[in-house]
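Remarks on the structure that follows.
The other protein chains are all here in position, but one chain of the complex has been omitted.
So, chain A:
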Amino acid sequence: MRTLVISATALLSLLLAGCASPPKQANQYSLVASPVGELANVNNDVSGMMEVRRVLVADYLDDPRLMAQVGDNKLLSLPRQRWASPLSRELAALTVETMSHALPQVKVLNGADLEHETMLFDVEVNRFHLISDSQLRVAGRYQIKQANGDYVTGEFLREASFSPGNYDEAVSQMRSIWIEEITKVALTIK
């Protein structure tokens, strides 16, 4: 009996010791953790109010984990590389902040259902993922309703490389690409 009690106590101790072992922490990435900063080119010709109405993210990107494309049609998720918040919110916040810097005379708001907005901006994110251990891809399409009522549409596709396995650098690259493309869009607005 005594032997049975000692054995059960040891087993329980082992189990508790196993559960109490510190879990391995996943890496959390955010696109808006750092400020956008000053942009090289800004558009001072436009004024008014802009609503960033929709930032639509492709379904396969709506995942807490960073995604990597490993074949023509094959995707893998990186369980230890995670977005701090849903990618659509990250990108919407980054877009609003970038637009605000690129259009100093414009008040940019995120999806506020404004009644008197002068401009509307919609963007669809098709690619925002890694494509190998050192390559990444960012692509999207956008539509702007300008103050004069005209619609401007366009699309972009960019690829970049990063140090193998350095996912922090990969996220930084994707963020930089997004800021550059949104800035380009802002400069075309009339």
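Worth a mention:
Methods note: a residue touches a chain if its C-beta (ideal position, glycine included) is under 8 Å from a C-beta of that chain, and two chains touch if they have at least 3 such contacts; residues count from 1.
Heads up, the rule we're going with is that contacts and distances are computed from a predicted model.
A single chain of the complex does not appear, and UniProt lists its protein name as "Intermembrane transport protein PqiB", one of "ABC transporter ATP-binding protein", "Intermembrane transport protein PqiB", "3-isopropylmalate dehydratase large subunit" or "Sigma-70 family RNA polymerase sigma factor". Contact with the chain not shown here comes from a single listed residue; of A:Ser132, A:Ser163 or A:Thr188, that residue is A:Ser132. Considering the full assembly, A:Asp72 is the residue among A:Glu38, A:Asp72 or A:Glu115 that touches the omitted chain. Residues touching the missing chain, restricted to chain A, are 24, 26, 62-65, 68-72, 74, 76-82, 85-86, 130-135, 164 (touch as defined at the top).
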